[in-house]
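Just dropping this structure here.
Heads up, one of the protein chains got dropped from this complex, but the rest are sitting where they should.
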């Protein structure tokens, strides 16, 4: 088989698996699990094969035009370069792990067939986005991911949180997709093609007439999809979905699509320095804000969600300084360790029966209950905090190194301001990252108090994938940073001495401060009893999680935070904690700016419709009704009356006819 | 003879019959009025036939033939009409035209209430007779 055929099969297999799963879900439940896992695994293997054959050499390009589609042709095109091949491998790994994990996590869920099919469909769409060489085909995958995300976030649709979160995720990403679509059209109008290769060729020859406009329009879509400020608010709420979904969509793949898209079309963005600065500011605000917010969250998954936003901020920061190699490197390592973090968090939630860190901090021995999750999560948190030699260290250092490279005057790709913004924000965020990573670890595993509830051994499917993912989290960065430049643009990804020392030092400071704060506040924990635990020892993990999410707000007063004085984050943030816990009131701001005017407009329209328009309609109905009533009175049933009227009319007509005929 | 005499007489008779049809309550009287109207038409037909045949414009005597047909049809009509009136009278106990208002809008409210007793009572009356 040629590489092209293999590459076509990669997105196609999960798609067929999804279709088969949807069709057979009810009639043949036995096939659902194989149909979910096997196509994804096969497509992972094929993606690896494609990556091996491509080998970072010349990009594989293939295209066929199905039918003429107007002025700008739309083609089924493949464009597989080193980025595409490696990101596809990452998607394959994470999707396979998630499918295997889900088989255990949702083993008793009645909606598992549709869930698995949607995950497969989602995987297929993501692979399509990765491999597609045509922007419109890419958009198809992009939108399919959006709708799959909507369904998967709303998997526990019985809970109002999940319903609201799914709608919010859909609407916010769509809000970004509208300018994104317009941007794509503008781009195609300027360059005359939707093919990525032709677009890049046109950009290289300076054929772009409105680079800033196009770049900013595209950025809106990227911000929506990749959860960048100011369109990031859907991601923390999307944690109302099942944990594997969070791992797949909201950590490794979908949110990475935006970053990947920018990486693919980076020359388009580089054509406009304003767009690069905007990208850098966006990345900086996102990193700092999400780091502070993550420190104040009580829900373990929301901590990870904000952390995802922050890490995505690193990637966009790397793109803002024009180094897509660093961005995709961080995307790869982050995809691995963030998927691991989420999957491990799922195990912990199942074991603890709660998703609240405050409640976990009052349990002892949680780590003995779930040793696999404990160890793998420790690895992943270290990677997240960019502690050498874990993979996160190398990828993050490559980002910081690229930023420093630009900041120190190598501004041929990006403006120096973008470099400085990214560098400073990145360093501060390193400290914040270390702080919230350590806080999460301490609260989850170093709790004191009553014994953690025993929910038995976790299913093998759930624990094995943790170790599978722990391997790249541990070692990917260290082994890959030398060979990856061959796959990417060839720019060096090795950590530089300055940023390594600075970054690690800042991270250590953040960790130490957090530890000190924890030591100081942990004594309070025993005095303030807190916590609610879902009591479903026999239920599968999905059920426990759904219940934990649903009971968080009633038990603690809020979905995001808990009134826990023993929280080191509270001590660290001080008066900022209140604002950080609710995401710096961005939701309230949006509610005031957009939701309330729209609701007011809707109620105005409703009033106009009910009271004004309907009055006319009723009036229009009343007149015929009155006429009808009047005419009805004439129908007396007396034949003589009828005949009288008939003859009277006849006489009148006859006289009129005679008068007309005689010309009178 | 002036044609106007029979023509005017015919018109007056016709309108008299018309008045009878519209104003009479008893169905048999209405039938009588119908006969009056038919006869008015007959008079017209005969008068015009005589005029036209004398003026040699029509040798078919169609007016007289049509008059005969009208008389025959009138006889048939009176037979059918009377049997209908009798059937209605047997069923409804009345031959008053303005009480046969089944086609009126919403007649259910008043119709049956006074119909059923009437039928019953006439039935008894006829049985006794």
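We just call them A and B in the order they show up, numbering each chain from 1.
Here, a residue touches a chain if its C-beta (ideal position, glycine included) is under 8 Å from a C-beta of that chain, and two chains touch if they have at least 3 such contacts.
The definition used in the following text is that contacts and distances are computed from a predicted model.
S.K.: Leaving aside the chains you can see, what is the UniProt protein name of the one that's missing? Options: "NADH-quinone oxidoreductase subunit J", "Quinoprotein dehydrogenase-associated SoxYZ-like carrier", "Autoinducer 2 import system permease protein LsrD" or "Anion-transporting ArsA/GET3 family ATPase".
M.R.: "NADH-quinone oxidoreductase subunit J"
S.K.: Could you list which residues of subunit A touch the chain missing from the display?
M.R.: That gives, for subunit A, the contact residues 638, 640-641, 644, 647-648, 650-651, 654-655, 658.
S.K.: Just checking the interface: what residues of subunit B touch the absent partner chain?
M.R.: Touching the missing chain: residues 1-29, 31-33, 35-36, 39, 42-43, 46-47, 49-51, 53-55, 59-62, 64-65, 67-69, 71-80, 82-87, 89-92, 95-98, 102, 108, 111-113, 115-116, 119-120, 123-124, 126-127, 129.
Simple rule for what comes next: only the chains that are shown with their structure count from here on.
S.K.: Approximately how many whole Å separate the CA-defined centres of subunit A and subunit B?
M.R.: Taking the average C-alpha coordinate of subunit A and of subunit B, the gap between them is 89 Å.
S.K.: Subunit B touches which residues of subunit A in the complex?
M.R.: Listed in rising order, the residues of subunit A that touch subunit B are 632-633, 635-640, 643-644, 647.
S.K.: Which residues of subunit B touch subunit A once you look at their complex with the stated criterion?
M.R.: 18, 21-23, 97-98, 100-105, 107
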